[in-house]
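This view holds just a subset of the chains, kept in their places.
Labels run A and B following the written order; every chain starts at residue 1.
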Amino acid sequence: MAGSPNVFPIGKLSLLLAVLQEHEWREEVEKQLTEQGYKYTIGRVGAMDMTKVVAAMETAAKNNHIIDSNSYREVHAVYHAIIEAIQALGRGVTQFGEILRTVGLTFAIVRGKMEGAVKHEGEWIAVSVYGTIGAPKKGFEHEAVGFGFNHI
Amino acid sequence: MAGSPNVFPIGKLSLLLAVLQEHEWREEVEKQLTEQGYKYTIGRVGAMDMTKVVAAMETAAKNNHIIDSNSYREVHAVYHAIIEAIQALGRGVTQFGEILRTVGLTFAIVRGKMEGAVKHEGEWIAVSVYGTIGAPKKGFEHEAVGFGFNHI
């Protein structure tokens, strides 16, 4: 994606939002999101049960009006972006509890324009998750990242 | 991962390094990497051919002495972290050119300690990739992210 290196594109914004939660840089990230008209939400979920992870993200997108929960098109678009992020998180195995993994995640969902080498019409949705994956024992975990993207 | 929100753990450092390449925040990221004794490298690769992507990352890790290229243990560790990052990038399909996708990626490989809720002994390796994935036509692409992790 071209443009000024100081203006982040949609995917990078979602990733930084998930990653910089507690850092002072978060302010600048949220400033860009607001000034450029993106809709976004942030949430947290900890679970061994993948259903809870998917539901937490989908519910956050609906309740914070990132998507219109009455529009199946929009639900379909965000759902596939969520599943992509979870596939990335699991790196080859789309399972958590079944293989004794637990996750503790911060997620960020951003919706809006995509500008890069070309300015694309319409809106897009980026889903980023950042957190830990590991055994259900404190400290027996490492960082994990997932990212999904779709047109909406 | 606990600790001060201003001190990034190893995975977050690799991710920010890949994502903030051209941004002024990169300086702070590299400062933390250096001060805390991590080894790291950054590279770029653009290809439809997955072999080139794997080779570019493995070669960067060897040539920049992130790993000892004469130690199979270290090569094995970084190789699996690279494959994890590529699986995440592909979201369910570990193929690029075969399904007409091309990628343009910045990657960052970081090696060092892992401190979180618990301080873990030994060294770990984090591989982050950030860039675009899409059709082999300018602008017909969107952002993509991959992350892999291993003990070394």
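Points to keep in mind about this one:
Convention: a contact is a pair of C-beta atoms (placed from the backbone, for glycine too) under 8 Å apart; a residue touches a chain by one contact, two chains touch by 3 or more.
The structure displayed is predicted, hence computed values, not measured ones.
Every protein chain here shares one sequence; 2 sit in place, and the complete assembly counts 6 copies in total.
Operating definition for what follows: only the chains that are shown with their structure count from here on.
Computed from the mean C-alpha positions, the centre of subunit A lies at a distance of 19 Å from the centre of subunit B.
The touching residues of subunit A, counted against subunit B in their complex, run 1, 5-6, 9-12, 15-16, 19, 21-25, 84, 87-89, 91-92, 114, 116-118, 120, 124, 126, 128, 130, 132, 138-149.
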